[in-house]
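With one protein chain held back, the other chains of the complex are shown just where they sit.
The chains carry the letters A, B and C, assigned in the order they are written, with residues numbered from 1 in each.
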Amino acid sequence: MSSDSQSLVRSSDPLHSANLIPVLCRQFYQLGWVTGTGDLVYIAPSGVQKERIESEDLFVMDKKTMNLIHSPVSNHKPSACTPLFFNAFTLRNAGACIHSHSQNAVLATMLFDKEFEISNQEMIKGIKKDGSYLPMMYSDRLVVPIIDNTLFEQDLTSFMADAMNSYPETSAVLVKNHGVYVWGKTWQDAKTMAECYDYLFELAIKIKAHGLKV
Amino acid sequence: MSSDSQSLVRSSDPLHSANLIPVLCRQFYQLGWVTGTGDLVYIAPSGVQKERIESEDLFVMDKKTMNLIHSPVSNHKPSACTPLFFNAFTLRNAGACIHSHSQNAVLATMLFDKEFEISNQEMIKGIKKDGSYLPMMYSDRLVVPIIDNTLFEQDLTSFMADAMNSYPETSAVLVKNHGVYVWGKTWQDAKTMAECYDYLFELAIKIKAHGLKV
Amino acid sequence: MSSDSQSLVRSSDPLHSANLIPVLCRQFYQLGWVTGTGDLVYIAPSGVQKERIESEDLFVMDKKTMNLIHSPVSNHKPSACTPLFFNAFTLRNAGACIHSHSQNAVLATMLFDKEFEISNQEMIKGIKKDGSYLPMMYSDRLVVPIIDNTLFEQDLTSFMADAMNSYPETSAVLVKNHGVYVWGKTWQDAKTMAECYDYLFELAIKIKAHGLKV
Partner (left out) sequence: MSSDSQSLVRSSDPLHSANLIPVLCRQFYQLGWVTGTGDLVYIAPSGVQKERIESEDLFVMDKKTMNLIHSPVSNHKPSACTPLFFNAFTLRNAGACIHSHSQNAVLATMLFDKEFEISNQEMIKGIKKDGSYLPMMYSDRLVVPIIDNTLFEQDLTSFMADAMNSYPETSAVLVKNHGVYVWGKTWQDAKTMAECYDYLFELAIKIKAHGLKV
């Protein structure tokens, strides 16, 4: 790794991935979101306080070869989610992927069995069907597959890939007692959809708590 | 559209609509509020991250002719709520209208049938009766009509207008499984009343959860 | 009112009441707190967006004569709570008083009848008994009187005074379906105790929701 790789994480453009990811990590700190995005894949380190991540803490990986082309000076490792993010990149040609340990996602996996389902909610219109990328309708039934958790995060990779193949229009996979992965063509799409999914998980939980039907 | 229209969204006055709307959008980001206000109508774009809206992202529309007299450079569209905002401007001579997807509003539409009702709560005094513009009393029964949602947001326009005609003193209309529209003479009134309504929706939901009578 | 009264609301000291109140109003915006404090009594205006209050929006009243010695240029009125704040100043020699419409306070008045009661909670130690000003013990039973609400806020004055006379050690009075008044010798005491009361109201509500005994 040449010292020139430093330039990969230095930019005066606030929307450059190297500047955007720390901002998004701080913004979504409470939900524990992490994100990779761009032609090159920018990956948050594990073991760093999410609200304190700086540009120079990021890893940069080549999307095709999956080689690390920039590592931070510190001896952190890239997030253990990395192989799962690559599912979104390789199976769906995503531009960004977000992982959350949101309690709304976790509780949804406990209150539903193999699939999270909700219908007739305005916020469903914020979700785009993968493939066609058409936005869903208010009356559509949104289905998100729920896969079992594994002892080690990387072992989820093939189960997540199976779910993605079985649900070709989904842009999210829930993991039992763990959280959710959401992806989109751009970081804006991934972020907006992650917000919509979290809103719908939270709403479904409240609806069930009030004894109503989702 | 002449290039002079740029001046419509440039002002050093922090209370000018072009500066106020981005601030309010950021402030109310969590509740998903958007707002149009003023003699000219300033409209937030759809498809832009609400907390990142800048003055130059706004549309400006002539209140009487409904012609767009300023559009942002980007190829966004004005919010799909625009015809609904105009209900408030044309039917009630409002100066500002706010739309929210607040989960408090959505749950209220699920826990009540055709009308949201609450009485004997101090916060009711924050609501002004449209028409007379007299503030409500503590002991008054606040009633907000709930209309059914439609597949497309613009199709709500006539149903919202019907509800406004049937409830001439209301300053808000709830939409089933969708959210709420709130308007007032000024942006301060619209904002204060939207806060009071949301407080009362949330309180009513909690009161019902505890098995008490609203 | 002489124009010299402007100097009453101008100070470079960040802890001067004229600067402190706007900061506290912004900080506690979500709980709807307002506060009067000091030898002179500084009073927030009604009808101003709490998070936008500036020093020059404040009223200043003489504590003994209750005469207004400074009014803002705008045609706002002092908060309708003013006579209730003066209960704390005249009956208890308080230095500051806070009024909140917190939903925790409101729900507590609905889940309890004439008195809010809680015991065996560490946070009770944050409350000082009025009169002796001794901090309460963990095992003490904290009792806060709940008075009925009235149509007009000023009509609460005598009922609040009655409750203060009947509960000489209380430093708070709850108002049914309305909120709570909390006072202390200094703004720090009033603020700390208001935080402790709100914590205990919220906790008692959760404890009851789980079917446990307070």
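Please note the rule applied: contacts are C-beta pairs under 8 Å (C-beta built on N, C-alpha and C of every residue); 3 or more make two chains touch, one makes a residue touch a chain.
Since the structure is predicted, the reported quantities are computational estimates derived from the model, not experimental observations.
Student: Which displayed chains make contact with the chain that has been left out?
Tutor: If we consider the entire complex, the absent chain touches A, C.
Student: Please pick, from A:L84, A:V106 or A:M136, the residue that touches the omitted chain in the full complex.
Tutor: Of all options in A:L84, A:V106 or A:M136, contact with the hidden chain holds for A:V106.
Student: Return the single residue from C:N19, C:S71, C:S102 or C:Q121 that touches the missing chain.
Tutor: From the options C:N19, C:S71, C:S102 or C:Q121, the contact with the absent chain belongs to C:Q121.
Student: Write the list of chain C residues that the hidden chain touches.
Tutor: For chain C, the residues touching the absent chain are 120-123, 137-139, 188, 191-192, 199, 202-203, 206-207, 209-210, 212.
Student: Footprint of the hidden chain on chain A, which residues?
Tutor: Answer for chain A: residues 49, 101, 103, 106-107, 110-111, 149-151, 175, 177-179, 205, 208-209 touch the chain left out.
Heads up, the rule we're going with is that only the chains that are shown with their structure count from here on.
Student: Go ahead and note the Å separation of the Cα centroids belonging to chain B and chain C.
Tutor: One centre to the other, that is 31 Å.
Student: Report the inter-centroid distance (CA atoms only) between chain A and chain C in whole Å.
Tutor: Here the centre of chain C sits 44 Å away from the centre of chain A.
Student: For chain C, which residues are shared contacts with two or more other chains?
Tutor: none
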